[in-house]
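Apart from one protein chain that is not included, each protein chain of the complex appears where it belongs.
What follows is subunit A.
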Amino acid sequence: MANSTLKSAALLDQMKLHLATDAGKDLVKKIGLVYQINIAPKKMGIDEESFVVDLKKGEVTKGPCEGKPDAAFSFQDDDFLKVATGKMNPQIAFMRGKMKVKGSLSAAQKFTPDIFPKPSKM
């Protein structure tokens, strides 16, 4: 993940560390689902990089999911950040076509901004 130039990769890196903390472990207990997130630098579907946020095992890995994720999302880089930092509500992102969802809808509904750690600013 460190070699990715996506902004989202920075956040997902932080997510990876976050899942090792107590707050992160609570997330695993609370949600217990596997999400795949496909992020495209400019246009959805083009040059996508896939990440797996495994809230069963508490891991974040690069590359597509080995099994079937509970839900898979597609974003454009900026839009993922907007959703993860609470700038954009996931429902609105979905309605506007800024977020595509595959898989279980109930799993997708648990994909909310509060599962992601917030980046601090220097």
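Everything that follows uses one rule, which is that a residue touches a chain if its C-beta (ideal position, glycine included) is under 8 Å from a C-beta of that chain, and two chains touch if they have at least 3 such contacts; residues count from 1.
The rule we apply is simple: contacts and distances are computed from a predicted model.
UniProt lists the omitted chain of the complex under the protein name "Peroxin-5" (options: "Peroxin-5", "Cyclin-dependent kinase E-1", "E2 ubiquitin-conjugating enzyme" or "Pescadillo homolog"). By the touch rule set out above, subunit A reaches the unshown chain at residues 2, 5, 7, 10-11, 13-14, 17-18, 20-23, 26, 81, 85-89, 92, 95-98, 113-114, 117-122.
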